[in-house]
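One structure is given below, represented as structure tokens, and several questions about it will come after.
All protein chains of the complex are present and in place, except for one that has been dropped.
Residue numbering begins at 1 within each chain, and the chains themselves are lettered A and B in the order written.
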Amino acid sequence: MSVRAQIGAVVVKDVRSEVRNRYAINALVMFVVTAVATILFALRSEQPGPATLAGMYWVVIFFSAMSGLARIFVSEEERGTALTLQLTTSPGILFAGKLAVNTGLTLLLTLSVSALYIVTFPGFVIRSPDIFALTVLLGSIGFSASATILAAIIAKANSRGTLYPVLSFPILIPLLMTVMNATEKALEGAAFIEAVGDMQVLVGYCLIMIAGSFLLFDYVWND
Amino acid sequence: MRSSSVKLDSVSKRFNRRTIFEKVSASVNAPGSLAITGRNGSGKSTLVKILAGVLSATEGKVSLTVDGHEIPRELLYQQVGFVSPYLMLYDEFSAAENIRLLESMRSGKRAADTEIDSLLDMVGLAHRRNDRIGTFSSGMKQRAKYAVALIHRPAMLILDEPTSNLDAEGIAIVRGVAERQSTSGILIVATNDSEEAGWCSQQIPLGIG
Partner (left out) sequence: MNYIRMSAIVIITYVLISGIAIPIVPQPQGWFEFPVIPGLEEKARNIFFHVPTAWTTVVAFLVSMWYGLRYLRTRNMDDDLKSEASAGLGFMFCVLATITGALWAKFNWGSFWNWDPRETSIFILLLIYGAYFALRSAIEVEETRARLSAVYATLAGLTVPFFIFVLPRIVSGLHPGAKGDPEGAGPVVEFKMSPSMLVVFILGLIGFNLLYVWLLNVRVRTARLEYRRSTPQG
């Protein structure tokens, strides 16, 4: 079907561009490494418990994402290619494509940070992999659902960096609180049944934010 | 040749409490052409962006009809080709890649290499086909934009300042493009150059007073 191919083309364009420029990936890698190093420094020999580790995990993800995800639209505005995109595809298709790219990027981020944490923090043991995997997946989707349209908003507001975390934080808090909760349970080795409530909230959040963003994106993108 | 027509119905645009233009009306049937003239700042670029569906009008309506169907605003991109100095292509991709990627986004189909090559040949860029656009001069970039704008054979081709950055050879190419478009579809030209305006059979001047 043509729409799927069009969305695929948006994704392909962004991925190819990223492979050539590596702007977003560089920013993310640098941020993650610096953040984790700082945390290690601050903790020294202290071993944090599951609740703290879960919180630290998502804090690093949140701020790394804030430093990298806004680019998805800001780079188009800065380079002047936003008009080109407006003339090449419909807002719905563009949003779907950018959403997919952001979700992929966030997933990559969560997986890399997980690997890093397993290696650097002995307390970070994923005792319930089913809870953890689902949390990371739904968390990435939900994160991306909100972050993508917010990136489009600040790109149109000509206000790049500082505004993005200010706008994103309140909207992401329900997601952050829930994924931190669920991750803590995953580190403690809880049974899946205990995390079902969290998963319901996550699925609800993803559905509502994707639907809402999709409907509202047109108003942000087109003048 | 498809039957198509575009109609501007009492279109006004206000922006930050300032009126750019008011109650502009016109209509063009294919094959046909329209020149929008006026001095700098009279709103020509704003009006053509409204025609392309990129900007919304404060009042009034624009409608493009192809084969009897009115095209909704969110699908205008399929029928419109647009060239202007402020349109940017992707510097990290080659001329051929820009055409291919943008066309995939537009139609979901992969443009045939033969088509891409013949277009690049027409605008005189065949020898730079695989070079990144970032290495092009502004005149070459302008020519590349024509290839991008024509790959999908648009019902309506909009040219804003068509020959900016172009040398004599480039201008001749654009003249040819304009003639072919105005005899097979709809051509809209926004310009304050009288020669370019002369390519079109109709003219509407913009400007306060």
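Following the convention adopted for this analysis, contacts are C-beta pairs under 8 Å (C-beta built on N, C-alpha and C of every residue); 3 or more make two chains touch, one makes a residue touch a chain.
This structure is a prediction, so every number in the text was calculated from the model and none was measured.
Residue in contact with the omitted chain (choice from A:Val12, A:Val29, A:Leu116 or A:Leu163): A:Leu163. The omitted chain makes contact with subunit B at the following residues, 15-18, 58.
Against the chain not displayed here, subunit A makes contact via residues 146, 149-150, 153, 156-159, 163, 166-167, 169-171, 173-174, 177-178, 181, 197-198, 201, 204-205, 208-209, 212-213, 216, 219-220, 223.
In the analysis below, only the chains that are shown with their structure count from here on.
Centroids built from CA atoms put subunit B at 37 Å from subunit A. For subunit A in complex with subunit B, the touching residues are 1-6, 8-10, 12-13, 16-17, 20-21, 79-81, 83-93, 218, 222-223.
Considering their complex, residues 52-56, 73-75, 77, 80, 82, 86-93, 97, 101-102, 104-109 of subunit B touch subunit A.
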